[in-house]
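Shown here: the complex without one of its protein chains, the others still in place.
Residue numbering begins at 1 within each chain, and the chains themselves are lettered A and B in the order written.
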Amino acid sequence: MSPRSQEQQMVPDAGFRSYYGRPVLKEPAWKSPDVPAYLFFGGLAGASSALAVGAHRSGYSELARVARITAGGAISVSAAALINDLGRPARFLNMLRVFKVTSPMSMGSWLLAAYGPLAGASAVSAVTGKLPRAGRAAAAAAGAMGPAVATYTAALVCSTAVPAWHDAHREMPYKFAGSAAAAAAGIGLLALPPDRAVPAARLAIAGAVAEQTAERLLERRLGAVAEPYRSGKPGELMLAARVLSLTGVAATAAARGRNRVLSAVAGATLVAGSAVSRAGIYEAGRASARDPKYTIAPQHTRAAARAWPPRAGDTPADDDGW
Amino acid sequence: MTDRMGFFTDTSLCIGCKACEVACKTWNEVPEDGIELSGMSYDNTVGLGASTWRHVAFIEQPAPSARVQIPAVTPARAAAPAQAPAQAAAPAQAAADSMRWLMSSDVCKHCTEAACLDVCPTGALMRTEFGTVVVQDDICNGCGYCVAACPFGVIERRETDGGAYKCTLCYDRLGDGLTPACAKACPTESIQFGPLDELRERARGRVTELQQAGETKARLYLDDPEDGIGGGGAFFLLLDEPEVYGLPPDPVVTTRDLPRMWKHVALAAIGLAGAVLAATRRSRP
Partner (left out) sequence: MAECHPVGFQWVMEAKKRGARVIHVDPRFTRTSAVADLFVPLRAGSDIVFLGALVNHVLTEEKFFRDYVVSYTNAATILTEDYAGPEDLDGVFSGLDREQRLYDFASWRYQGGMVRSASGDRRPPPEAGSGQPGDPELDQAADADERARAHPGVRAAARGEAHGSGGAAAEPFPDTDPTLQHPRCVFQVLKRHFARYTPDLVQEVCGIPPDQFAEVARLITENSGRERTTAFVYSVGWTQHTVGVQYIRTASILQTLLGNIGRPGGGILALRGHASIQGSTDIPTLFDLLPGYLPMPHVVGNEDLDTFVQAESVAGGFWANTRDYMVSLLKAWWGDAATPENDFCYGYLPRITGNHGTYETLRVMEEGTCRGYFLFGQNPAVGSANGRMQRLAMANLDWLVVRDFVMIESATFWKDGQEIETGELATKDIGTEVFFLPAAAHTEKSGSFTNTQRLLQWHRQAVEPAGDARSDLWFTYHLGRRIRAKLAAAPDGAGASGELDAPIRDLTWDYPVIGEYGDPDADAVLAEINGWDGDGKPLSSYTQLAGDGSTACGCWIYCGSRAGGVNQTDRRTPGKDQDWTAPEWGWAWPANRRVLYNRASADPDGQPWSERKALVWWNAHDQTWTGYDTPDFIAGRPPSYRPPEGATGTDAISGTDPFIMQADGKAWLFAPAGLVDGPLPVHYEPQESPFPNLLYGQQQNPVREIIRHQRNRYQPSGNEPGAEVFPYVATTYRLTEHHTAGGMSRFLPYLAELQPAFFCEVSPALAAERQLTHLGWATIVTARSAIEARVLVTDRIRPLRVQGRTLHQVGLPYHWGRNGLTTGDPANELAHLSLDPNVHIQEVKALACDVRPGRRPRGPALRELVRGYRERAGITDGTGTEV
């Protein structure tokens, strides 16, 4: 019996093993779209910087240029989103008061503090063409940091009490990496004719496949706690994201490095897929925090399994009522 | 650092008077938290949050089959009536069709391994000389990370000013050698304040007494330094499973997994770099 419906009838008894069906945890106070945006653009920026270096190395200079500009733009948006989400934006610099390895947000802040200006500089130089050598140096440095920028946010969301995030901490970084790669590549495909973005096509497919694989593994391992990724609003978002990125993969393949339109479609869907999946992950986390069963049931099972023989009167481990 | 100070909340002594809630708000000038009937028995503050640092839960449930006798905690004073009457036999039939009403005063656990403190990027959350966990309001930038990290849903961001708030274990009062307001106001000593070691000692004695008296479900919660949060600076004696009171059955501080997380983040980053290199291996024809 759901505690809610019971609550309508009378002061509920504790039959359902929770306190009036109220959440044990506080939902993340983060705003949407700020935080999903922060995650998405951070990933996009990081992967773009990396792509820029590779593209430059292999002589795809337009691709490199696009990637550098993308990185610069994306990281600015990402930072803006983060600051805007603070309860007290004026105090965002307090982030740099301390350096805490136990706080992914602290590490991230330092990382961004170092990466942001470099990515920005490289973008500016790419746009204006001024100081080409310095610009390239900045791009190289940003490129080196890019992968970390694209993946640390996985630790940031996973290092919480939110069941659907925390329990997914093994797969989340790979999912984020793949998602970031697909997005960065997607921009390349959108911006350039296929023949000038060949590496982007390859990266796109690799990224999207990696993301989807990580997601499958995550859902398999989490079992019931993965429910929010499949059901409700977050479920729909995750589904949409999947359709989009798989469409992207298909379109990329179909474009075969020639068809400009297909290739552009691929780019767009990949970018969209990445963005939507961040939103999906964010919503799934909130849903898992809102419903006490995702907090209580696994813990109850764990505790009961540890306490053997079970304490008199406790509900047996296998009867989690859900 | 002085002795680590904390709370032992013995819910078997709680009479649900809410003096603790009111004393806390009065002393700490915590704003009113909404005047709305919840229908959750006599609980209308509903849970801990930015503007409720002590919260009394009320649970109406069927009584366990055998009525039990709450035994003596303290040996009787000389001058006062001594041992209980010979026939301590508990009125059994009273149990039939009867119910019980559990009451429990919840508070920030002041975890030994405090997730909120670990993840706070500004250092606003700090560990005091009393071993308690306190937010420095002048430093908090409202990033909300602590909110998502707390395994008990204690700390919360206050919409009015964006800052994160929770029980300070009356840091100011402790500084002046005073008992925290809530404990001071508690008429039945359900909230006991003191050095953590002493409290744990006392609590173990109390729970054995209750169990011997037939309170089969009596158990200590967060008293164990070996548990997922390294033990609570505030721990509890419960008469039913933790989840019944809205408490997580087996909380684990999230940052225990952080090293593994960083490892996977690193591998993923390397993977990303590798993928980019692979994708750009072949130079442009």
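Annotations
Following the convention adopted for this analysis, a residue touches a chain if its C-beta (ideal position, glycine included) is under 8 Å from a C-beta of that chain, and two chains touch if they have at least 3 such contacts.
Given the structure is predicted, the values throughout are model-derived calculations rather than measurements.
Annotation: of B:Arg4, B:Lys18, B:Arg157 or B:Arg173, B:Lys18 touches the absent chain (contact as defined above). Checked against the full complex, the one of B:Gly34, B:Gly175 or B:Gly205 touching the unshown chain is B:Gly34. Residues touching the missing chain, restricted to chain B, are 13, 15-19, 21-22, 25-26, 32-37, 39, 41-42, 44-45, 60, 67, 69-74, 76-77, 79-85, 87-88, 90-91, 93-94, 98-103, 187-189 (touch as defined at the top).
Definition applied: only the chains that are shown with their structure count from here on.
For chain A in complex with chain B, the touching residues are 7, 11-15, 17-20, 22-26, 28-30, 46-47, 50-51, 53-55, 57-60, 85-89, 91-92, 94-95, 97-98, 100-106, 109, 146-148, 150-152, 154-155, 158-162, 166, 169-170, 172-174, 176-177, 180-181, 185, 198-200, 202-203, 206-207, 210, 289, 292, 295-296, 299-300, 302-303, 306, 311-315. Against chain A, the residues of chain B that register as touching in their complex are 39-41, 46-47, 49, 57, 59-62, 64, 99, 102, 115, 118-124, 139-145, 147-157, 161-164, 216-217, 219, 240-241, 243-251, 254-255, 257-258, 260-262, 264-265, 267-273, 275-284.
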